[in-house]
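Take a look at the following structure, please.
As you look at this complex, bear in mind that one protein chain is not there, while each of the others sits in place.
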Amino acid sequence: MSSKDVVIRSTGISKSIFIISLVIVAAASGVAGYFVPVLLKQSSSVITINGAGSSFVFPLMSAINANYTASNPNVQVNYQSAGSGAGITDFSTRIVDFGATDAPLTGGSLGQRANITRDTGTPLTIPESIGAVAIAFNVKGVATGLKLNATVAAMIFQGNITQWNDPIIANMNSGVTLPSSTITVVHRSDSSGTSFIFSSWLNSSNAHYPWKLKVSKTPNWAGSTQATYLSLPQNVGVAGGVQQNPNTIGYVELNYVLSTTPQMYYASVLNGAGSAYVLPSLTTSTNAVNNSTASLPTGDGDWSKVTLLNAPGGSSYSIVSFTYVLVFKELSVVPGMTQAKAQAFVNYLWFLVHSGQDQATKLSFVALPFAVVTIDEATIRTITYNSATLHS
Amino acid sequence: MSNRSFRKFKDRLAYGLGVLCVVLAMFPLASILFEVVRNGLPAISVGLLTRPTGNITDPSSGIGNAIEGTLILIGMTCLIAVPIGLFAGIYLAEFGDNKFGRTIRFLNDVLAEFPSIVIGILAFSIVVVAIGHFSAMAGAVALSIIMLPIVTRTAEESIKLVPSSIRDAAMALGIRRWRTSLSIVLVTAKDGILTGIMLSIARIAGETAPLLLTVLGSGFFFSGVDQPIDALPLRIFTDYKNSNYPSALAQGWGAALVLVVLVLSLNLGVRFLTRGRSTFARARA
Partner (left out) sequence: MAVSEEARPKQGKTPARARLASLRFPRRFSCDDVFEASSIIFAGVIVLIIVVTSVFLVRGSVPVLESFGTGFFTGKNWIAAAGSESYSALPFVLGTLVTSAIAVAVGVPLSMGIAIFLAEMAPWSVRNPLSRVIELLAAVPSIVYGLWGLFVFRLWIRDYLETPISNYVGSFPVFQGTPLGLDFLTAGLILAIMIIPTVSSISNDVMMAVPASQREAAYSIGATRWEVVRTGVLGYARSGIFGATILGLGRAVGETMAVTMIIGNIPALPASFFQHGATMASVIANEFSEADPGSLHLSALIGIGLTLFLFALEINVFAQLMVWRVLKVRGGSVE
């Protein structure tokens, strides 16, 4: 017994030295990681602004924020894609400095906006970018030219139509040879602002064929049993699901169909005027915003009724929506806010809606039109810290 | 005679099936490693390993902050979980032969079986909401809850394996019990304890779900324990979400390669250099 112990002990020494050294290396790198940035930059003077929310705007925000830090090295704006719902939740519980969401705060006396106003203070809604949802498909022999309207799309996505050569689709697409294959619907498996925008548009379908699966970030896909569904996480999952599987149809943010290689095919959609089928593009999405008759409220107003869907104008794309940044009008309600941080924050917001928009086009995002920037300017001017305005 | 050959055949068959099972289990491992290396290796460069995220759509974006974040989180987690786990292990081994000890042992095993997402919810609802923002601290608390039961249990097991003759010798020399436990028993048991710690580090380094709810992620280098921090698993997920930008996907695979190398080298190091005594740690880590 004891001799066996001695053997174990004697071989154990070098091993434990090795393990101890591994622990020391891990701990040392942790400590080094702690101190290196502190030594490199005077961390006391670095202001960190945290935001969370919409996954869709993440690439744009990432580019804008990197750009902003390059010219303002002592301000770091950290935006992370936690999802639109998380953007609203984390903003309203003030665990981030700002939220971003594809769906506005819900209105009404029981809505999110009323709750936040009651609990904390007035939330400001700042349109920051414009999202357009494209209907991507993968049907053998059909490259471009598939046309759809909200009613037919709703019938496809909730399973009233299950074959590609269904007469209803064929009537709308004369000249296009549609196969007699079963349609596979590809949709988001995660909770998503993109699903919210798309289901809002599907909800504008003909009263004879109403959209039954709810307007939601998680539409009730389980409520339909007819269609074949393919449920994948994230825009990129849906884009991949459409590309890799024949006879599929799905919905993704416009910048995915524009930036994904190999080329994806996407449908043109009946415009709001009912006069023509319009392909989604940066231009037709901008048209939708410019031609929209929606009256835009002020930043502290209720944006839940604002819709850019089915905007008038011959060349306006129909499935378009704002994405918003949410900030508090009185910044002192946010924990850890200081005068300097509030000032830096407002300067950043100003940058976001002005120079920041320069990043949009090359990343296949729609830049904010002038009219919207003007509203945002007015909103940013109303932001205060301890009742003092920060930008004039 | 035919009965005998049939028995031999059955023996051979069982042997063949055993080989088949081993091959079937190694196949996914080989495939995972192959895919991670094939996709990740081309992305690895000095720039990738040292630069912060910055603009994720830019090919010059790096994963330096994620590597740093993972190491800091590991360090912070160890600072919290190792002392608690050691003392709890000492208690279970030395004083735990009673009802309270058995209760703790049971609860510790329950904690080890805890789904990590529930621990994430807990850390979010308690630490994040209490502090008022996402922070490295909250992530370290969540990871500590995952690490604690493994450290406790391996500490207990290792201490129990220390021969009582060593204790008796210490006692005979008039050394107080607490000094015996800390300076003699613990040192004798250090191999086993360190094995448990290293394996639990390997386990927490790859955790994603609790971090999603607690540390938020960051595009910048570390800026304080009360600030958001990045980590390799989070970065892999973010890169996946943005993989319509080919450079982001490549960086995600690069981050996956770094993470897998980190975790596997911890594992291999421990497993090949110690006898890996603790069944518990191997089962849970």
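As written, the chains take the letters A and B, and residue 1 is the first residue of each chain.
Convention: a contact is a pair of C-beta atoms (placed from the backbone, for glycine too) under 8 Å apart; a residue touches a chain by one contact, two chains touch by 3 or more.
Note that this is a predicted model, so its numbers are computed, not measured.
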Check each of A:Leu230, A:Leu254, A:Leu308 or A:Leu326 against the chain that is not shown and name the one that touches it.
A:Leu230
Give the residue, chosen from B:Thr77, B:Thr152, B:Thr188 or B:Asn242, that touches the chain omitted from the document.
B:Thr152
With the full complex in mind, choose from B:Leu41, B:Leu79 or B:Val118 the residue touching the hidden chain.
B:Val118
Contact footprint on chain B, counting only the chain that is left out:
7-8, 10-11, 13-15, 17-22, 24-26, 28-29, 31-32, 35-36, 83-84, 86-88, 90-92, 94-97, 100-101, 103-104, 106-111, 113-118, 121-122, 124-126, 145, 148-149, 152, 157, 160-161, 163-164, 167-168, 171, 174, 176-179, 181-182, 202-203, 205-209, 212-213, 233, 236-237, 240, 252, 256, 259-260, 263-264, 266-268, 271-272, 279, 282-283, 285
Would you write out the residues of chain A that touch the absent chain, in ascending order?
1, 4, 82-86, 88-90, 92-93, 106, 112, 182, 184, 189-191, 214-223, 228-233, 237, 244-245
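Note that only the chains that are shown with their structure count from here on.
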State, to the nearest whole Å, the distance from the C-alpha centre of chain A to the C-alpha centre of chain B.
33
Hey, which residues of chain B end up touching chain A in the complex?
53-58, 68-69, 71-72, 74-76, 78, 128-129, 132-134, 163, 165, 188, 190-191, 194-195, 197-198, 201, 212, 216-224, 227-228, 238, 240-246, 266, 269-270, 273-275
Give every residue of chain A touching chain B within the complex, in rising order.
1-2, 5, 8-9, 12, 15-16, 18-20, 22-23, 26-27, 29-31, 33-34, 36-37, 43, 46, 48, 50, 52, 55, 58-59, 62-63, 65-67, 69, 76, 78-82, 90, 93-96, 234-236, 239, 255-256, 259-261, 335-336, 363
